[in-house]
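Just one protein chain is left out here, and the rest sit where they should.
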Amino acid sequence: MKIKPLGDRAVLKPAKAEEVTKSGIVLPDTVDKEKPEQAEVVAVGSGEKIAKLGLKVGDQVLCSKYGGTEVKIDEVEYKVVSEDDILAVLEK
Amino acid sequence: MKIKPLGDRAVLKPAKAEEVTKSGIVLPDTVDKEKPEQAEVVAVGSGEKIAKLGLKVGDQVLCSKYGGTEVKIDEVEYKVVSEDDILAVLEK
Amino acid sequence: MKIKPLGDRAVLKPAKAEEVTKSGIVLPDTVDKEKPEQAEVVAVGSGEKIAKLGLKVGDQVLCSKYGGTEVKIDEVEYKVVSEDDILAVLEK
Amino acid sequence: MKIKPLGDRAVLKPAKAEEVTKSGIVLPDTVDKEKPEQAEVVAVGSGEKIAKLGLKVGDQVLCSKYGGTEVKIDEVEYKVVSEDDILAVLEK
Amino acid sequence: MKIKPLGDRAVLKPAKAEEVTKSGIVLPDTVDKEKPEQAEVVAVGSGEKIAKLGLKVGDQVLCSKYGGTEVKIDEVEYKVVSEDDILAVLEK
Amino acid sequence: MKIKPLGDRAVLKPAKAEEVTKSGIVLPDTVDKEKPEQAEVVAVGSGEKIAKLGLKVGDQVLCSKYGGTEVKIDEVEYKVVSEDDILAVLEK
Partner (left out) sequence: MKIKPLGDRAVLKPAKAEEVTKSGIVLPDTVDKEKPEQAEVVAVGSGEKIAKLGLKVGDQVLCSKYGGTEVKIDEVEYKVVSEDDILAVLEK
């Protein structure tokens, strides 16, 4: 079973705490709606707006923690987010 | 009696709990407005926005649980949703 | 006396309870703003948006119960609704 | 003294209760913001939106009771309304 | 010192009570935000929207009483309003 | 150190009380959000909207007192405002 995001949405796999720590990123521990989260791009919709972002499957991104919709498939957690919830790409 | 959705709307048939379980999907049990739901596409309107999504009758989709309008026809429950309430297509 | 709806509006005649029952449709009895209602199209405005819906006089439609403005002419109740309040056409 | 409405506005003369009764129209007696009112078109602005409605001076219209701005000139009450407040034309 | 309104704004000089009375206009004495006021056009900005209204310096207009910004220059009171606050032109 | 406003913004230097008095302008002393303020244009951004206003450095303008962002550089107070906060140009 695979999830194909519609329009200007993407499917992301949130990074686990140990992965985030290893990458040297510290995300502020606020209760703020703007709290960011590190995640991996799993699939990108075919909308015009998200196409302009040039996202590739496997990209590590910074997204809004409370944006999007959570769903678990075959024991793996995913998030379906709109393009506006993805703030930046993290590059090594 | 059939329902033909207008504009950028679609008619969906929400999946039963056992169908969802079999598919390996776990939908979070929150009271959140963003709670997702699995459903089957029954009919697609002729609006320009929904046309871009490329939805086909029979597609399994992930949609917003509290979006749309419920209606029961000949003992079967349906939902009329706007294209924006359909988040993703589920593919086997 | 006839009502000619302006712009992207339509005039509808809400179906009576017994007509709805006969048609096999069950509309949820909620207090929700999104509660739907069955009605017959009596007149369609000449706006561009409503033209795209392809509605015909006599069509049975599903519309939002609390949308639109009620008016009684020669003892018959009508509703003037905007095109966005009409969700779907019911076809036999 | 005459009032020339600007842009997409019209000047209407609300119908008196006895005129409304004679016309066979019954307007619901609600406190709702959507309560309609019968009125006569006195003048139409030159905006593009209101032009599309094809209103003529002397037309009897159904408009939103609480929309628009009231003004009395030479003892006659008028309302300046925007085109969106005019719902339908009443035709004999 | 003169005030040149910017964009789609106009500078108006509110009419004095005795002038309004003489013109035969009665403005409703409500606390409503939509309360109208008679005023004279003193200057018109060069925005595209206000140009379409065809206002001329010296025109008597009906405007929203609580819209705009008051300013007093050389003991005379003026209002800077946006084009949307001007409802109608009053013609003798 | 100089401030170059971005997009449709301008940098203004609010006039001192004695300057305002000398110019013959009286600004109403309300707690209203719409309270105006006299200021001098120090720099204009390169956005399309503000370009249409034709503002020049040195122009005396009337702007919304509570709009914009205050900043002090080398002991002088400035405001960064968006073009929509500038109501009119004051001309001698």
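The chains carry the letters A, B, C, D, E and F, assigned in the order they are written, with residues numbered from 1 in each.
Operating definition for what follows: a contact is a pair of C-beta atoms (placed from the backbone, for glycine too) under 8 Å apart; a residue touches a chain by one contact, two chains touch by 3 or more.
Bear in mind that the values here come from a model prediction, so they are computed numbers and not experimental data.
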Inset, instruction - Spell out the interface residues on chain F facing the chain that's missing from view. - result: 1-7, 9, 11, 46-47, 68-74, 80
Inset, instruction - Would you write out the residues of chain A that touch the absent chain, in ascending order? - result: 23-28, 34-36, 52-55, 61-62, 64, 83, 86-92
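As a working rule, only the chains that are shown with their structure count from here on.
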Inset, instruction - Give me the chains shared as neighbours by chain A and chain B. - result: none
Inset, instruction - Could you leave chain B out and let me know how the rest splits into touching groups, if at all? - result: A | C, D, E, F
Inset, instruction - Tell me which chains count as touching both chain C and chain E. - result: D
Inset, instruction - Indicate whether more than half of the residue numbers at the chain C-chain D interface occur in both copies; give same if so and different if not. - result: different
Inset, instruction - Indicate the whole-number Å distance between the mean C-alpha point of chain B and the mean C-alpha point of chain C. - result: 23
Inset, instruction - Mark out which residues of chain A touch at least two other chains, giving numbers and ranges. - result: none
Inset, instruction - Chain touch graph shape: choose line, ring, star, complete or other and state it. - result: line
